[in-house]
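Every protein chain of the complex appears in place save one, which is left out.
Chain IDs A and B follow the sequence of writing; residue 1 opens each chain.
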Amino acid sequence: MYRSAEELQKSIATYTRELDEKFNGEDGKRYVMLCGGTGCMAANSMGLKEKLESYIEKYGIADRVGIRMVGCFGMCSQGPFVRIFPENTLYRLVKEEDIEEIVFDDLLNGKVVDRLVYEDPATGEKIRKMEDIPFYKKQKRIALHGCGVIDPNRIEEALGCGGYQGLMKALTMDRADVIKAVLDSGLRGRGGGGFPTGRKWQFAYNQDSDEKYVVCNGDEGDPGAFMDRSALEDNPLGVIEGMAIAGYAIGARDGYFYIRAEYPRAVERIKNTIAKAEELGLLGDDILGTGFSFHAHLRLGAGAFVCGEETALLNSIMGLRGMPRARPPFPAVSGLWGKPTIVNNVETLASVPYIFREGVEEFTKYGTERSKGTKVFCLGGKVVNVGLVEIPMGTTLRELIFDIGGGIQDGKRFKAIQTGGPSGGCLTEEDLDTPIDFDNMVAAGSMMGSGGAIVMDEDNCMVDVAKFYMGFICDESCGKCSPCRIGTKRMLEILNRITSGAGTMQDFDDLEEIAAACKTNSLCALGQTSANPILSTIAHFRDEYIAHIQDKKCPAKVCKDLITYTIDPDKCRKCSMCSRACPMETIHGQPGKTVFEIDQSNCIKCGMCLASCKFDAISID
Amino acid sequence: MVSKLNGAAEKQIVEICDRYKGEKTPLIMILSDIQREYGYVPLEVQEIVSAKTGISVAEIYGVVTFYSFFSLEPKGKNVIGCCLGTACYVKGGQRIIDQFSEILGIKPGQTTEDGLFTLDALRCIGACAAAPAVTINGKIYARVNVKDIPDIVAEYREGAVAHV
Partner (left out) sequence: MKVNIKIEGKDYQVEEGTTILEAARACGYEIPSLCSYNHGECSQGSCRVCLVEATGARGLVASCVYPVAEGMEVKISSPKAVAARRTSVELLLSNHSQNCQQCRKNGHCELLYVAQLTGAREGAFTGEKTETHYDDLTPSIIRDSSKCILCGRCIERCKSAHGNGVLGFERRGFKTFVAPAGNLSLDKSPCLMCGQCVSVCPTGALLVKSEIGKVDAAMVSGKHVIVQTAPAVRAALGEEFGYPIGTAVTGKMVAALRRLGFEKVYDTDFGADLTIMEEATELLHRIESGGVLPMITSCSPGWVNYAETYYPDLLRHVSSCKSPHEMQGAILKSYYAQQKGIDPADIFVVSIMPCTAKKYEKDRPQMKNEAGLKDVDAVLTVTELAEMIRRSGILFKRLPDEEYDQDIMGEYSGAGTIFGVTGGVMEAALRTAYFVLEGKEHEGITFEQVRGFDDVKEASFALGGQTLNVAVTSGMRNASKLLDDVRAGKSKYQFIEIMCCPGGCINGGGMPIVRHAFLPDEDVDIVDTYRAKRAAALYSEDERNVLRQSHNNTQIQALYKEFLGEPNSHLAHELLHTSYKAREPFRA
């Protein structure tokens, strides 16, 4: 139980030294770091850990080697990883059977296992250290501070890694100055909207109320996005610290974490860290003897994407259906239980401690004129390096996709990048050199969004992509307002018609009209942005829509109803593989005697034949 | 309707409600605990929650059916999903699901009284090559034959017995 900042700083000095020693080898031991991110865990990080333990035991080096499980390394497509200090050697795509070699060669004999070291796909160069890999070079971790470095289960490591320095600084300042610092930092909401965080705080600060609340929006639900999960899982104390600073600034004594139930580990970590922090006097009454009291509470989302919208989220905390309500009044005036409330995204709160720990200027060093700091993206889709990246605002899409992302898989052509999830849009070749920031993304016809970034190549059908997002939104519409409830359904129906070859130009006109109506007529941002994937794909790929409607062709050869599989008789070697693969038994021929032929009337376009043919004899039109 | 629930179960629901006495508007937390511990939140349980919290059953039902985490029907220990996608359908998927139905004595979407099995009809699971495909607790059974079904069911039934 720490009663003052001085007491805490004393312990922190010890924690920092202990943590440093694990990296620089000053305690005479070597440390093996494993990635405990969800991606690597799914790829058997735990299995590697068990093997490591047993081989370390077997070779009798247990007293000289420590094993640490830390947060996400970010480059998920290369996981699971084994990283060894103090040499800072990174092994990637490690399997259980590789462990003995790592233990014997590296840990016992100090010899790098070359074949497990990262190899630059462009140059073929072997890169031993993590920070030398291009994926990491252009990144800057502010919101993800401590992720992949500290053991998130140990609050001591978080404290040793700069934790609570921001809050302690803020607590020495006037509340108004705290808000001014956030205003000066130019921090904007990382949940997607990009509203200036300082101004939100200012509104709540200005409200005269006996009770106020801070809510952390951890209802991250965009398909293919897990930035917030990583921040919550890998440095829970950092998010709590950001929330406490916000609470101090606006005059709130209570904060609520709203985390989706699908993130059990994030929930567990936040819960445990809150308990530990309370035990240590880092949360609760009269924190560190400053007179500031702050309690953090936890609420779980129960499976509704719309609860990412702030008024819906507040309704959900209040035990209601997660349906948004009209604003005004804004939550800063009337939020949780009618009291002034600020709702900040996880990443926003995770960025706050940095501003106070390192100073406003250090934060504003990164970013563009109107978007300061960094942004975390989940890079996914057809890009080589799939994973979690945090880049300074102003980085171009080209740098994101080609330098950090390593370009497009299988040497295919870049077609588009979808940002902002179901509320965002597609950006194309012509936008590649646009510096990423809130305003540029909107100007280019998409939005920053929460950070999903899905790269698409020439094999992706943009109508199909629009249909995917529309299906998602249609399922997740709360049903309250009619444009979203009915409009998304109608748009989905039209897209289904178009991709099945039954679309008409009237459908196309209707689609644009409904899309426009959803934008202007809907109650909340979910509905207002629901048509963005359609509007932006129409803007960039109008021809593709027309091809589906008028020529009944899917140029990317994705839409099943518009493609035909045929076997080229000249290339067919009569091997019968396709026939045997066909679930419909609709490919006929005599093995070794006749070329095979697909009976189109029964073909369900499953593609099994194409995959089975070794002679490239099957084509799609 | 309350009478359908036995006294012990009712006591447990009350106990869950009492966990959150100090919390403001804890409805969703209560329902989440019930869902986690019982696997579903039927109407009669909602009536007890209503009595404990003073929130109308209509509102609770509205919440339960809004969030996908909650279900009104219990899911069995073993969830059997029969793919009825086009490929599986033409390969006799319907006969497969009918057979499960008959052996388990339940219709698709239902759960056996002993709570061991839930039978679901699925849209295409993308395993066309394995048609007709069945998934049990996530494991895919490929090219299932109607004759195999009694053995498959027995396997899980015994597994459950062994567990107990």
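What we mean here is this: a residue touches a chain if its C-beta (ideal position, glycine included) is under 8 Å from a C-beta of that chain, and two chains touch if they have at least 3 such contacts.
Nothing here was measured: the structure is a model prediction, and the numbers come from that model.
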Option touching the unshown chain, where A:Glu50, A:Asp459, A:Asp475 or A:Asp621 are the choices: A:Asp475
Hidden partner chain, touching residue among A:Leu298, A:Ala517 or A:Val595: A:Ala517
Chain A residues that touch the omitted chain in the full complex: 304, 321, 323, 325-326, 328, 474-483, 485-490, 493, 510, 513-514, 517, 519-523, 528
Interface with the undisplayed chain - residues on chain B: 1-2, 4, 43, 46-47, 56-62, 65-66
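Everything that follows uses one rule, which is that only the chains that are shown with their structure count from here on.
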Centroid distance [mean C-alpha coordinates] between chain B and chain A, Å: 31
Parts of chain A lying in touch with chain B, wherever the complex brings them together: 261, 297, 299-304, 316-323, 337, 478, 581, 583-584, 602, 604, 606, 608
Residues on chain B engaged by chain A in the complex (per definition of touch): 23-29, 31-32, 55, 59, 62-63, 66-70, 86-87, 90-91, 128-129, 131
